[in-house]
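Report on the following structure.
Missing here is one protein chain; the remaining ones are kept as they sit in the complex.
Each chain gets a letter, A and B, in the order it is written, and its residues are counted from 1.
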Amino acid sequence: MSEQTPYEPRIVAFLCKWCSSAGSDLAGVSRIQYPANATPITVACSGGVSPQYILSALRKGADGVLVSGCHIGDCHYMEGNMHARRKLYLVKELLEFAGVEPERFRMSWVSAAEGAKFAQVVRDFVEDLRPLGPQDKLNAERP
Amino acid sequence: MIDLNALRTQAADILETGEVGAVIGWRRGSRGMAAEPVAIVAPEEAASLVWDPTCFHNLALYLVEERKKPAQRQVHGGKPIAIVAKGCDARAVTVLLQENHFGRDDVYVIGVSCEGTGVLDERKLAQVLPGVEPDGAAFDGDNFVFATSEGERRVPAREAMMDRCLECRNAHPKLNNVVFGEETPRDFDAPFAALKRFEQRPAAERWQFWQRQFERCIRCFACRSVCPMCYCDECVVDSINLVVTPETTAAEKADRVRWIERSASRADNIGYHMTRALHLAGRCVDCGECERVCPVNIPLRLLNNKMEREAREAFGYEPGASIDLPALVASFRDDDPGQFIR
Partner (left out) sequence: MEALLDKNRLKDWIAALDGWEAYAPARQDGIWSYQPAGDNPELNHPNTPQPPKGFAFPQREIFFKFEQVKGEAPRLTAVSPAPTFRVVFGVRPCDGRAVPRMDRVFSDHVDDGYYQARRDGLAYVGLACNTPPSRHCFCQSVGGSPVSTDGLDVLLTDLGERYFVAAVTDTGKALMQAAGALLAKPGAAERKEVARLHAAAVAQPQRGVNDAAAAPAKLKAGFDSPLWEELARACIGCGICTFLCPTCHCFDINDEVTGTVPLKGSRVRTWDSCQFPDFTMHSSGHNPRDTLGSRLRQRVSHKFRYFHENFGMHQCTGCGRCVSECPVGIDIVRVVNEIAGSV
């Protein structure tokens, strides 16, 4: 990376269709300013986010991965986010165990009404990732 | 002490009465002193069965013959299959039952207790008895006894046992139709002892460690092939889709996601092993076979142990403890840890 272009963390954000994706839309229509580092991918439910998605994003060079769903109790599919919480806890633990910075994986619950919270989650994530620098551990393209 | 003759008689009896169609056990092999897996179908073959410290294989694998084909379909007309199972192997059968791979009546578990010992680690033996290649191994209380060209050599079992056996949680098969050997108190390493030591190391060191281990992987897939739980029809690391039929369209084939490339490169090896560890979370019974068979000595048990310990501590879940448990990641509790979520 040349010195002219400062490092900007690249985030892949898996957002559930019912809450977090709607929350990100609200942030947009409310004209809340937040960094453009996150590439959103809408999924039906956070419970459908396979650990493979997270590993794959990191393999393809993401600096951080965000998974965001409905608050506990609000899942459109009743309990999808409960499954996500358990499954992705294991992913978080495994990454940390292998020595990958745990800050690179983040989860949040953002409802359709929480545009401001979504913006804050992304803002915080970008700021926490910045000091870590580019993610080169799981990145297949590492020179 | 297990009476081998009683075990053989039991095997012969259930074959004779037709209670089972086959017995999967061990017999003498031709690879040095090591036992080899065998499926016997005639009562007279029971005399070839053995039980000794080289019976390391987890035979539950053969209940899942060749990717999800239940063994009984292949062998003898729908009759149950008997399997000789150590404590860990019996836990593996429990998980397969939990996952409805077959019914409880389809399998007859001949339990063998490892009692106060466990099975042999050939790599350790090469260090303990350098240059000695024994012709046979036997249990004897706290010792392994090896037959060598220079006579008998006794080695304290603790020194040459698999790490998995030192940390074994249940050496006595809980799931069984019949069991040989006693439930003996054991005094080796505490479960997860090696894992706890490893976790003390700083993150950067852990990463250096795993990077070195995974760069060595040659992707022979022995870990996957030997695992009774790795029975998926199609695996993320395969470069083609194994479940194609003549009806599968070209578009479907082309659209298959290549999650992990075939190359034995660092990123792809890590992707493979992490995926496997996650897929085994709550299912791995720590039989340790993946680690034993790895030709480049990758400490795969550490990864699986980590997932097992998390399942236990965070979710109160113990793999292979009961047939009635739902799968770890197909269930949840209201008080599952969520503090890490913003």
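We take it that a residue touches a chain if its C-beta (ideal position, glycine included) is under 8 Å from a C-beta of that chain, and two chains touch if they have at least 3 such contacts.
Bear in mind that the values here come from a model prediction, so they are computed numbers and not experimental data.
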Exercise for the section: Among B:154, B:201, B:262 or B:333, single out the residue that touches the unshown chain. Expected result: B:262
Fill in the blank from the handout: Contact with the hidden chain, among B:7, B:20, B:46 or B:61, goes to B:61
Exercise for the section: Pick out which of B:4, B:203 or B:222 touches the chain that's been left out of the picture. Expected result: B:222
Handout entry: Among B:183, B:199 or B:238, the residue in touch with the chain that has been omitted
Key = B:238
Problem - In subunit B, positions touching the absent partner - result: 29-32, 34-39, 57, 61-62, 66-67, 123, 133, 212-213, 216, 218-222, 224-226, 238-240, 242-246, 248, 253, 258, 261-265, 289, 292-293, 295-297
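Basically, only the chains that are shown with their structure count from here on.
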Practice task
Please report how many Å separate the Cα centroid of subunit A from that of subunit B, as a whole number.
Solution key: 35
Completion exercise
Interface with subunit B, subunit A side, in the complex: residues 51-52, 55-56, 59, 72, 79, 82-83, 85-87, 89-94, 96-101, 106-109, 121, 124, 137-140, 142
Fill in the blank from the handout: So, in the complex, the side of subunit B touching subunit A is made of residues 199, 203-211, 236, 259-261, 265-268, 270-271, 274-275, 277-278, 281, 303, 306-307, 310-311, 314-315, 328-332, 334, 336-338, 340-342
